[in-house]
Structures are given as structure tokens and as C-alpha cells.
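Beneath this line is the structure, given in C-alpha cells, with notes to follow.
Shown here: the complex without one of its protein chains, the others still in place.
For reference, chains read A, B and C in written order, and residue numbers begin at 1 within each chain.
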Amino acid sequence: MAPTRSAPARAVDIDLEVRLGIYRTMVECRLFEQRAQELFFEGLVRGTTHLGVGQEAVAAGFAAAMRDDDYTFATYRGHNHALARGTPMGPIYAELFGRASGLLGGKGGSMHITSVEHHMMGSYAIVGAHLPIALGAAWSAQYRKSGQVAVCFFGDGTTNIGAFHEALNMAAVWKAPVVFVCENNQYMEYTPIGAVTAVPRPAADRAAAYGLDPIVVDGNDPDEVFRIARSTITRARDGEGPSLIEALTYRHGGHSRADAGTYRPDDEVKAWLARDPVPGYRGRLAEAGATDDDLEAIDQAAQNAVKAAEDWARAAPEPDRAVLETQVWADGGSSWRSPRADG
Amino acid sequence: MAPTRSAPARAVDIDLEVRLGIYRTMVECRLFEQRAQELFFEGLVRGTTHLGVGQEAVAAGFAAAMRDDDYTFATYRGHNHALARGTPMGPIYAELFGRASGLLGGKGGSMHITSVEHHMMGSYAIVGAHLPIALGAAWSAQYRKSGQVAVCFFGDGTTNIGAFHEALNMAAVWKAPVVFVCENNQYMEYTPIGAVTAVPRPAADRAAAYGLDPIVVDGNDPDEVFRIARSTITRARDGEGPSLIEALTYRHGGHSRADAGTYRPDDEVKAWLARDPVPGYRGRLAEAGATDDDLEAIDQAAQNAVKAAEDWARAAPEPDRAVLETQVWADGGSSWRSPRADG
Amino acid sequence: MAELTYRAAVATGIAQEMERDETVVFLGEDVAAAGGVFKTTEGLLARFGPDRVRDTPISEQAIVGAAMGAAMTGLRPIAELMFSDFFAVAWDMVANQIAKTRYMTDGQVTLPLVLRTANGGGLRFGAQHSQSVESWAMAIPGLKVVAPSNPADVVGLMAAAIRDPDPVVFCESKALFAVKGEVPDGEHVEPLGKASVVRAGTDCTIVALAAMVPRSVEAAERLATDHGISAEVVDLRTLVPLDVATILGSVAKTSRLFTVEENPRLCGWGAEIASIVVDEGFWSLDAPIARITTPHIPLPAAAVLEDAAIPTADRIVATVRDRLEAAR
Partner (left out) sequence: MAELTYRAAVATGIAQEMERDETVVFLGEDVAAAGGVFKTTEGLLARFGPDRVRDTPISEQAIVGAAMGAAMTGLRPIAELMFSDFFAVAWDMVANQIAKTRYMTDGQVTLPLVLRTANGGGLRFGAQHSQSVESWAMAIPGLKVVAPSNPADVVGLMAAAIRDPDPVVFCESKALFAVKGEVPDGEHVEPLGKASVVRAGTDCTIVALAAMVPRSVEAAERLATDHGISAEVVDLRTLVPLDVATILGSVAKTSRLFTVEENPRLCGWGAEIASIVVDEGFWSLDAPIARITTPHIPLPAAAVLEDAAIPTADRIVATVRDRLEAAR
């Protein structure tokens, strides 16, 4: 069931500027993803796509609290996180379309969105795999004394796989600067998380197993997300080690592709739709003094950006077959044969 | 540091017969293993060997509480558990010597002692692997309504690997009749468990993550072990699901082979040797009314059994090379080629 | 004869065996209530109930390990790995535990179980959801490996795999799920270890597996009509046991061998077959053996790239034609 909304009053501790930025990110994610879904049904987006519609507050709230050089690690449901770190929309669409100017040249696809330039260190499609990898990036930052923090986003279902356990324990022992964020959207693919998990709170009820505090936050409340992001990232940067956060949220649509999510009770869906973070936050910002013009401008700009990105991606060429075998190895090539003596 | 010894008085709830049986098992294990170590240095035991000297109370206490058809799953440090379930000594020695009459025909070796006939379902040499397997055996018993319980023994270091987490969660969700027993001997191979674990009690402090009660028992107190075995096995048999037990104990020797265990502080070793379960329990049984003759007889019989087993194994022939390729598949053979049409 | 899709044949085969043997149980992620993410197991929960058809957490090691524990204690479990790429997450259970335990225990432990999985590419899913891992399993002593190319074989080989006393890795081709084919009525069981010559020919032998079989047959038809080349196509059906006799018999007749493999090149099953033929069939070879495989690369997501990576009928036709013309 949905947690209760925190009182807007508390938000005075967050600058309106920051909050408007969070709202901008959320709107951009929302419009980008809704359009992506339409384009999937249009057949333009190939393969698969896992949307984060409804979960934008987590990505936006965290991104606003991160330093530019902090690392993001996400899952196949990673578009929101890529956008929140500043990855341009056009190349992401182009990647979903399988085009040459895709963010990954068409090689990665929807499940592997990565933009190292924006410290978006990847979207990982094997459940749990990126938790140890994020720990490794945090260990590297610790060793390099760079002050960077790694933030690793994953789902509720991921808390039941081995890699979760190994990463949490080793991160805690090493006091690695990493924040693990479980986006508990209540379901794995089609199975309710409660049906396959021994504890009611898949992440929070595991925290003590790693000597960590249980932290649950309303993942649909961008201000709450920002606050916990700020405090846990600071803690990590200060050398006090990792945190594990369970953010309660919900995906408005199905798990992926054409899934309509019909396995979910109507009233549950209704209750969560009523807590849609985007209009909710818009209203709260209005109460907090944001003008209609400000908010209108943000909405409009996001709409234009999405439209422009789509047009740009539509115009992008298909990949050249010549790149099929490039970038398997660091010499840019694919040869598993050492060069012949005669060249 | 070592937990305090429980008052002998409480033991009135356990028949002297049962306690003498537990003592017999402990002495057999102790003498069998001590001799195995000598035979390793003599070069008769090949490859490797992981001894449970000092940890006998866990194996003996549990075996005494198990039904004949309950399943045991153990690690490479599994000789005690095999003996405690009634596996004859001779074939185990023969297996350690790599002989044809070895329990596994010489194919498995020290790390894989198995005697299905005694429901000793195997010794597993990849850390953590047998926890899910034990869960599967428990699931099978549940499905077959056989009333059997699976008891799975593993070490403290095993609590940090992924398979531990997956097995505990799924066992709890399925209410599988399995008892997970962590023999916390304070070390993985050469590294103290505290140096690599985020919580002080590697197993007990993880129980809550699976909705289970934290249970810590003095693993050097056979009576305490027997009591917790009796209650958790009954709980499992009654359909109330799994338990996770942390039994505090210590290996008197090194991790394996020639390891002298020099990485352990002298006073720590001394403190634990002072709590050696075998003489300790012997003394307690004497107080409880066991006659010197009874105890002498048990010691003598165990000595004779070990000697006889060694002689039997020494006399056993080397495996015939002809068996090299048998038992890869269920037809007894090894052929990966289907029989030719022409036979 | 009923016409079934390859997808529907999966549930049909499993149901046939669950019907006749109470010890057959089935577990996996989203397989019960949802009927599987590829809808290959729809209806099994309703028909056989939650004790026999179980949804699991996302815990591949526990899924495969539980299947092993159940198999050694009297059941015949079927475990689903949603995508074959996820075998990597449970590889210790498969390669170190399940494959080796019978041998290590000198036959004390028997493991009659099936590990089912959606294998291969063609769906634009990218490098981590499109692999062909049948050769990974072939490399591990103690496993049997099956990969059907049509609905009838899905049913017949699934039945045989479930009845087999050894652990079987059963690879279902994603690219074939929608393909329809005739399936014999009544109980249908096909023996493991028998390849089938799906098209007779005299000029060369094309050995293929699973999704590469229909492509090889199409190529063979075009080679015949467009180039007057008579190609024999052998559908291996199972990699272990391997029907070496049928392969050698065909090569003895045609003197030329091509393998068509969906896997990346290095150490694919075709390499093993080439090494067998260049030894035992050396004197019947008139020309080099050519392997037609996915290049040694991870699979790309973009349609044009994935289509350029996995062997197509076009590539098979071109390669065979060039090789045979070169020899003329």
C-alpha cells in the first residue's frame, strides 16, 4: 500500500531552483518514455523496452543530489536515469530505433543505455550484476581519493539474487562510497514481490544483515528522495560507507514491451496512479510559489525537446554493416587472430 | 571469544543412552580424523583433506536428533557428518587413499564423501553450492509428503556468498523442511571471518533478512546442539519451515592438508583447546552417571574400529583404469556419441 | 496430426509428461501464474496445480540447485532459465554440481532433470539476451544437450529429455517460437542422440541445429534450383549424445562438409564436428570444411546488425556456392 505523502511545508529546506530542476527532469523523463512506448507500438522502437513511467521521482531526486562526476549504475529500466544525468534524448531514441547515431551505435539497444561522458556508467540487463560493479567503481573512487560516489539503482526483485548479497556485504566491509537504491515497484516481471520474498520490505528488511540502517522512502515524493539522496551521498563521500535505500514506487505500465500489466489489481493501480509524482509535484511547486509560467515553460520545453529528439532520431541512418565487428576489443577491431608475421 | 558452557544439570532432558551415543560418535570422528591427518603426512592420503577435529559436537549432536531417512548435506569438511550418519570408516579411508573400494570408487576423493544409503547426500566443495541443493531435497520431501527433513552444514565464510542468500530466501518462502547449520569456526581459509563480514554473527545476524529467528548455540556443547537440533528438525517436520543456526566452534588444526593454522593467535587457540568437546563431554557424562567402564569401552571400540578401517583400506587395491570412463552418464558409461546404427 | 506452434509445443510436451508421471515438477520465474514470459508454459498451473508448477524468486542458483536436490531425492524436476544467457548466473550449479555429481559419487546419485531455456537471437534483444549457449553445455562432461528445430521435435525430444535419467539442457529457439508445424497425435517421444537427414543431397553436407535448420533447408532448395547444387541437410537435434554415424555417413557420400552455427565462432559445436570429421572422415573429404557461424562477437541489438551477424540462407547459399565453384 502507498505510504502517506510528506507535508509540503518541510520542503523549505530545498531551494525552489533545485525543485524546479527536479520537476524538469521528471517531465522530460515522462514525455520521453510515453513517446517511446507509442514508437514501440509503431514498430520504430525494436526489440524490447522497459519503461520507468511512474518512477521518475527516484531518478530525478537522486540526480539533483549528485555531483557531476558521481557515477550512476542502472538497469535495463534505465532511460530515466540516463536522462536525469544529462544524456541527450536524441541519441537515446536513435539507440532504441537501432540507428547509427544511437548512443551505442545501435550495438547495445534499449537495455544497455550508457553515457560515460555523463558518468552514466551503464544499464545492466542481468538482474543483480551491476551491484558488484557499482561497488567496484566506488572502491576505485576510494582508492583514487576522488571523492566520487557511486549510486546504484535496481528493483525489488533484485534483492533475492546472490549478487545483491555479495555486493552489499563487501561494500559494507570496505566502507565503499556507494548508495544502493532499490526502486520497489512491487513486482518483478509479472510476479508480486511479496509472493517470492521472505520479508515484507525486500531491501529495508535486509539492511541489518550488512550492518546498515533500514531506510524506506516514498519514491513518489521527489523532495523526500532528494533529502535521503543528499544525506546518504554525503555520508558516502565522507567515508562513512554505503547505504541501502528502499524507495516505494510503482510503474504505471507493464514490465516491458507490450505487457499491459493486467496481473495487477485495479484498485492497486488506481491508488498508485492517484499518486502520480509528476502532476503531484507540479501542484506542490505551485503551492510553493512556482508561477504557472515557470511550470508551463518547463512542460513546453520538455515537449519540444522530445519532439526534436524523435525527429533527429528518425532522420538518423541505419548502422553500416561494416561496424558489425568493431569494438569487440580495444584496438577497435574484432580479430581473435594475432596479426600474421607477414602483416 | 568462546561462549560459556551450559550447566550439565539441564541435561536431564536427554537420555543417558542418547548422550552416550553422541559421545561415541564424537570419539569415532576424533580418532578417525586424527589418524587421517597422520596418514596424510605419511603420503597415504592423497590430494587434500579438511578435518573437523574440534567440531565433532555439531555433527554428533545433530545426527542423534535426525530420523534415519533425514538428509545430510555437508561440505568438503564432511568426514564427521558422514561418520555421524553411520557411513562405515573403511570405505571413507579407502576413498582418501584413492582405492577401488573407496566409498566413491576413488573418483570423488576426500572432498566429496557421499553415502546415499545413509542419507548422507554429499560433501560439496564449491562454497555455498549445497545450500540450494539441500533446499531442493527438502522441497522434494515436502512434495512427496515423506516427512523427511534436510539438514545442511556449512561454514561461517559461506554466509557471504550469493547461493547462501538465494537458498535461505527461497527456503523461507516455500516453508521448506530444511535446517541450515552454520559451523562458525571463526575462519574461512586463513582469513578471520570478522575481517570480511559486515556483521559480528555471520549467520545469526542474517536470519532476520529471511524472516527467521537468530539462533546461536555453543557448537562445542553436544547437549545444546542436540536440543536445538531436536527443536528445529521438529519444527521443519511439522511444516513450520526452515531454521538457520549458528553453532560457535573451532577447528583445532589448520584449514586443510599441511596448514598449521599459524595465522591464529596462540591465546585464541589455547582458549578453544581448553573447550575441546570430546574430553569435556566425557567428563560431563561421568558426572551424569556413566561408568568408567562404559566410557572406556566406547573409547576402546572406536580405537579398534579406526585401526580396523585403516587396515582394511590399506589392503584395498588401486582402482582399475577401466573404470576411468564409467558413471559419467546413467548407462554407466561415458559415451557422448550415440550408438551407431550398425550397433 | 495437429498443427502447433513451436511455442505451444513446449507446454504440450511438458503436459504430456506431467500427465503420465507424478514425479515431474516444474519451477522457474514467472512460469506459473503468468505462463512464462514467452508464454511457453501457459495452462500448466491451472492443469497441474501450484505444488507441481511453481513461481520462484529471481534466484537462478536456487532454482537450478533446487532442481538438483529434488532430482537426487526422487523427483524429475524441470527448471526454466528464462533466457539461456542466465545459465551464466547458475553455471556452477550446472557445470560443477549437476554435471559431475554422478561421476564423483560413482553412480550413487542420479540426476534426472531438465533445464529448459529460451536460446538464441533474432529478436533484437542485444548481447545479454540473445546468446546461443548450447556449446557451453556441450563442453561439460555429464550433460546432455538438446535443441529442437520444429514443433514435433519440441514435443518428442522434451518427452525424452524428461524421461532421461541424466541431466538434459533443453534449448528452445526464440526465433522459432511462432513457427507452426504438424505434431503427431497421442503420446509422442523421440529418442535423444539421433540426427535426422531433413533433405537428401549428393554434392555437400550441411550440418545445422535448431533455428539454423530451416535456414539451411531454404538455402539447400535455392542451391538446387539456382545453382544446380545438391546439398544434404542434417538436423543434429541433440549435441550430446552426438550422432557421429549420421554425420560421417553423409560426408562419406558428399565428401564436403559445412556447419551452420548460430553461436560465435570459437569453440562452437561445429569445431568439434570438424575435428571429428577431419580425423575419422579425413579420407572421404575432397575439400576444406567450412564453418558458417556468427562472427566471434557479442550480438548487436540493431536489426541490420543482428541480421548481418547470424547466419542467413543468403550467406549459406553464397558460401556453399563459392566453395563448390572454387573446387570446380
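Everything that follows uses one rule, which is that a residue touches a chain if its C-beta (ideal position, glycine included) is under 8 Å from a C-beta of that chain, and two chains touch if they have at least 3 such contacts.
What you see is a predicted model; the values in this text were computed from it and never measured.
Seen in the complete assembly, the chain not on display touches A, B, C.
Across B:48, B:146, B:231 or B:303, the residue that sits in touch with the chain not pictured is B:48.
Taking the complete complex into account, C:85 is the one of C:55, C:85, C:153 or C:190 that touches the chain left out. When the missing chain is restored to the complex, the residue among A:114, A:191, A:220 or A:256 that touches it is A:114.
Touch with the chain omitted from the figure is made, among A:54, A:78 or A:162, by A:162. In the full complex, subunit A contacts the hidden chain through residues 71, 104-105, 107-108, 112, 114-117, 121-122, 124, 126, 129-141, 143-144, 148, 150, 162-163, 166-167, 169-170, 173-174, 326-330, 332, 334-342.
For subunit B, the list of residues touching the undisplayed chain reads 46-48, 95, 98-99, 102, 104, 106-112, 125-128, 157-158, 160-162, 188-191, 195-197, 263, 318-319, 321, 323-325, 328, 334, 336.
Residues 85-86, 88-89, 91-92, 94-96, 99-100, 103-104, 126-128, 135-136, 138-142, 240, 263-272, 274-275, 277-280, 282-283, 285, 287-291, 296-298, 300 are the ones on subunit C that touch the missing chain.
Throughout what follows, only the chains that are shown with their structure count from here on.
Closest chain to the protein centre (all Cα atoms averaged), using per-chain Cα means: C. Between subunit A and subunit C, the centres computed from C-alpha atoms are 36 Å apart. Shared interface positions of subunit A, i.e. residues touching 2 or more other chains, are given as 160-162, 195-197. Residues of subunit C in contact with at least two other chains: 56-57, 59-61.
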